[in-house]
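The structure is given below, and queries will be raised subsequently.
Complex shown without one protein chain; remaining protein chains in place.
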Amino acid sequence: MIRFIFVRLITGLLVVFLVSVATFLMFFAAPNDVARTMAGKAATPETIALINHRLGLDQPLWHQYGHFIWRALHGDLGYDYYHQRSVVSIIKGAAPVSLSIAFGAAILWMILGVGSGIISAVRPRSFMDRALNVLALIFYSMPTFVLGSMLLFFLYFKLTSAGHAWFPAAGYVPWFGKPDPSNPQHGFWPWMHHLILPWVTLALVTAAAYTRFTRGSMLEVLSEDYIRTARAKGISERRVVFRHALRSALTPVVTQFGIDLAILAGGTVVTEQLFGMHGLGWNSLTAITNQDLPVIVGILLVVSVFVVVANFLVDLIYAVLDPRVRLY
Amino acid sequence: MSATPATAPPTAPKTTIVARGPWALAWRRFRKDKVALIAAAVMAVIILVAIFAPLINSALGQDPNYQDQVNGLDVNGLPLGPSGAHWLGTDALGRDVFARLVYGARISIGIGILSTGIAVAVGVVLGLLAGYFRGIVDVIIARLLDVVLALPVVLAAVALVAVFGQSPLVTVLVLAFFSWATMARIVRGQVISLREREFIEAARSLGASSTRIMFVELLPNLVMPIIIYFSLLVPVNIVTNAVLAFLGLGIPVPTADWGGMISDAEAGGLYQQAWWLVFFPGGVLVLTTLAFNLLGDGIRDALDPRIERLLRK
Amino acid sequence: MSSDEVLLSASGVSKRFNVGSRGLLGGRLQLSAVDNVSLEIKKGETLGLVGESGCGKSSLARCLTRLYDVDEGTITFDGRDITNLGRRQMQPLRSEMQMIFQDPYGSLNPRRRVGSIIGDALAIHGNRGKGTRRQQVQELMEIVGLNPEHYNRYPADFSGGQRQRIGIARALALKPKLIVCDEPVSALDVSIQAQVINLLQDLQREFDLTYLFISHDLSVVQHISDRIAVMYLGRIVESGPVEEVFTASSHPYTRALLSAKPIADPRAAEQRDRIVLAGDLPSPISPPSGCRFHPRCPKAEQDCVTVVPTLEILRGAGPDAQRVECLHPLEADQDLSSFTPSIADTIIGADAAATGSREVAS
Partner (left out) sequence: MVLLHVTDLNVSFDTDDGVVKAVRGISFDVDRGKTLGIVGESGSGKSVSTQTLAGLTRGARVSGSAQFDGLDLIKASPSQRRSVLGRKIGMIFQDPLTSLHPAYRVGAQIVETIRAHDRSISKRAARLRAIELLGMVGIPFPSERVDEFPHQFSGGMRQRVMIAMAMALDPTLLIADEPTTALDVTVQAQVLELMRKVQAEFGTAIILITHDLGVIADVADDVAVMYAGTIVERAPRDEIFYQPHHPYTEGLLDSMPGRVERGQPLRPVKGSPPSLIDLPPGCPFAPRCPYRFDRCDQEVPVLQTVFGDEQHQSACFLPTEIEERKALREQLVEKGGIR
């Protein structure tokens, strides 16, 4: 077990390193005209060179990277080009928003997806199974922004204009901490109230994939020899399904969840954009429009590290679920 | 006897099926799958529309990029709803929504298929190499995979498009970059289990070379997972492309693109006045991905009837 | 029948596999699959190689045909040292030694047509044109009892027995001198198994083939072999002409194996003295010291724990000699079940007293 954790940890660190190289190269090696954008149209070549020098963009690439990674290791991801805010502080401000969206949605989709997948698999070809399958397929085929637009249109716009303002429009309300001066609301209920639509949007789209996935996994496990043994022992069908089948069926689902974390991180971008929430996605989109490289690279790096760390945790859960993997 | 038919009979009864190759069998199963056949028909229509977009629009006398400020907008300068002149209404610039949808099919489907094709080709080659040679080749490719899979897809894709500039080619390459990894993973896994099979050893004992084993023995066994993954990946890439467009980093204007059309409509909440601007492109997008997914499911069930075998209806 | 000319000989062959490492930074774990094995196969004979799963018989076969590189020892085929030949140098020899595999499902590529599977050898080795290749393949199909019209079918269209015939036709295509049959009938039903065994014997007569016949089924080996070699944990513990080994086995393991053999004859089954060996095969990663069989041997003595026995001639001479690798071989009239181990750390002792050394789960 220790060996297993150790090996995973080393691999994880290696991946983080490679990701940092990849993201850094992607942006700093590619031709860019940040200086020109910043200097404005009438800038002279000298001004541009000066700006490039000030941003360190005239140094050799490896030097830039070394500098970047050294500071990153000390918890400093640099400053944005325009307002000289530290990237770390931007991320600190934005991360709670994205995490709120991501965690809530993930919990919701796991419950919906795994639950409906089990219902489907236990009674295959029943009406319930078919209905869930059709629903899952429709949501699975639905891009996040289409579903989000529809929810906004019907549940917010139509309802509100009909006099039922059940759902708030847009914007994020913090659960803890100082209330934003421009937005005095905060606390658990307002937080949740504002997040319901984003959660539902993101969760439905992803849950559909999990319904299909869990169903397939359950069906496969239910045909295993040890399920036959369990039935031959005379234990209740409920116990066969929940104790024997689910335990094994969840292992591939957990693995898939690990893979989907990266997609989840991307999924919040669209959701943030739709529901006007200023999380990591929104910030990086703004940075992208402005070619604000330190912010883009910083956010990408932090999100990737989050994915790698979460994947490590997923691996540990996996090892708990299946004692055989502890051998490695 | 049992109220809940669930699993296969413990010993699959032996049946002798005479003279039918794997493809013939798959086709036979596919032909019975009505849903998949309908999906295939819908797909065919959409693809035909994409191919013959110019013909269709000239026959209807519509230009997707013509901004009819006079007749295409109402007195307040707002877009027109669906009518006889404009079947699906007009957009904020007075352009015909139907004509743009027809052209958008070209972009959406073209990019979806092309990017998937590149991703699958790269994934198959790398997966094959990693799985067959193992060792250092495998380690390098595996770490490469980890890196790609650790990047947040949409975020990184958007950033890449921003860096390299908006163009159809960049979009295709970016989409391919983020989707080869899963294919490589699947192929690698398949190859690792296949190479333990005795027929590979048989080939080796006949003196077959590595190239021959990879392409003559292994590749034919990978065709089914490749087709299955291809059919499931195309809709994913169509959607991701639409997402890029929605985030303002799709194909440059004024080219029609389904995601871009929705994005335009979202801007300033325009769609709250003109529902058709979101409803039709969104609907077509959902219909296309749905058809692709249904078709993909059908192909998967026909080629790899494992789940169906488990059920044994 | 067999002459005295040796077709293939191995001397001191060992093969180890790396199977990961122990602990965090511990050393490599090695599995000793084949350990210091010497044997000879004479032209035209059938050498039966018997042993339980995991005893290394398949690994040995793959060393002999050089599908695996050997770690130690030499292999001579048809008078030529092939121990260190590279893949390219082996290429021409591949046509002279062929294999038939166990699994009629796994050994045929499910995505290729039968004709091209059988014709593979011709495609790889020959420069014959396609027309004649088809003709040759169809002749082969006829020889092994397949309908040549089924040339374009896929393996899935055939039953287990027929598939095994396809595998045989493939091995036969280049008219090899040696065919290694790796459990060729183990996966087949009894009634089909007999058909395939008869076919193999007919082909041997017709084409002057030499067989290395690997099986865990003693009845089959007894029927088909001229000489047999018994393997236990990577080593050959006894070898010799089949009658002698079956009637006068000297190694306690051979004796136990023979007594455990199921006999489809209730009266004979009741009459024989059954020796039920205790325990399982120990792990080849950390094989027991001394004689590898000692922890399960009812006749083990103190020196068996420390002294590694070698394969010694018991009676006869040359390839036809009966050899045994045991410090205290059984006499023909001795009964193994009358022995109780004189040392403490055998599993049998453990079973009786429910104490003692703990066996390694494989």
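Residue numbering begins at 1 within each chain, and the chains themselves are lettered A, B and C in the order written.
Assume a contact is a pair of C-beta atoms (placed from the backbone, for glycine too) under 8 Å apart; a residue touches a chain by one contact, two chains touch by 3 or more.
Bear in mind that the values here come from a model prediction, so they are computed numbers and not experimental data.
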Check: Which of C:N84, C:T132, C:N147 or C:N198 touches the chain that is not shown?
Finding: C:N198
Notebook entry, point to check: Which residue from C:V13, C:L108 or C:A256 sits in contact with the chain not drawn here?
Noted result: C:A256
Next item on the list: Just the residue numbers, please: which parts of chain C touch the chain that's not shown?
Entry: 52-53, 159, 161-162, 189-195, 197-198, 201-202, 216, 218-220, 222-224, 242-243, 256-257, 259-267, 269, 274, 276-278, 280-281, 350-351, 354, 356, 358-359, 361-362
Margin query: Touching residues of chain A against the unshown chain: what are they?
Written below: 224-226, 228-237, 239, 243-244, 247-248, 321-324, 327
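As a working rule, only the chains that are shown with their structure count from here on.
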Notebook entry, point to check: What is the touch distance from chain B to chain C, in steps?
Noted result: 1
Notebook entry, point to check: Taking each chain's centre as the mean of its CA atoms, which one is farthest from the centre of chain C?
Noted result: A
Next item on the list: Just give me the whole-number Å value for how far the CA centre of chain B lies from that of chain C.
Entry: 50
Item checked: Inter-centroid spacing, chain C versus chain A (mean Cα positions, whole Å) -> 55
Margin query: Two-or-more-chain contact residues of chain C, please, as numbers and ranges.
Written below: none
Check: If you look only at chain A, which of its residues touch chain B in the complex?
Finding: 11, 14-15, 18-19, 22-23, 26-27, 30, 32, 122-125, 137-138, 140-146, 149-150, 153, 157, 216, 219-220, 222-223, 227-228, 259, 262-263, 265-267, 269-270, 273-274, 280-281, 284-285, 288-289, 291, 296, 299-300, 303-304, 307-308, 311
Checklist line | Residue numbers on chain B that touch chain A, as the complex places them | finding: 4-8, 10, 143, 146-147, 149-160, 162-164, 182, 235, 239, 242-243, 246-249, 259, 262, 266, 271-272, 275, 278, 282, 285-286, 289-290, 292-294, 297, 306-307, 310-311, 313
Margin query: Looking at the complex, which residues from chain C come into contact with chain B?
Written below: 65, 67, 90-91, 94-95, 97-99, 101-103, 106-113, 120-121, 124-125, 150, 153-154, 156-157, 159, 167, 170
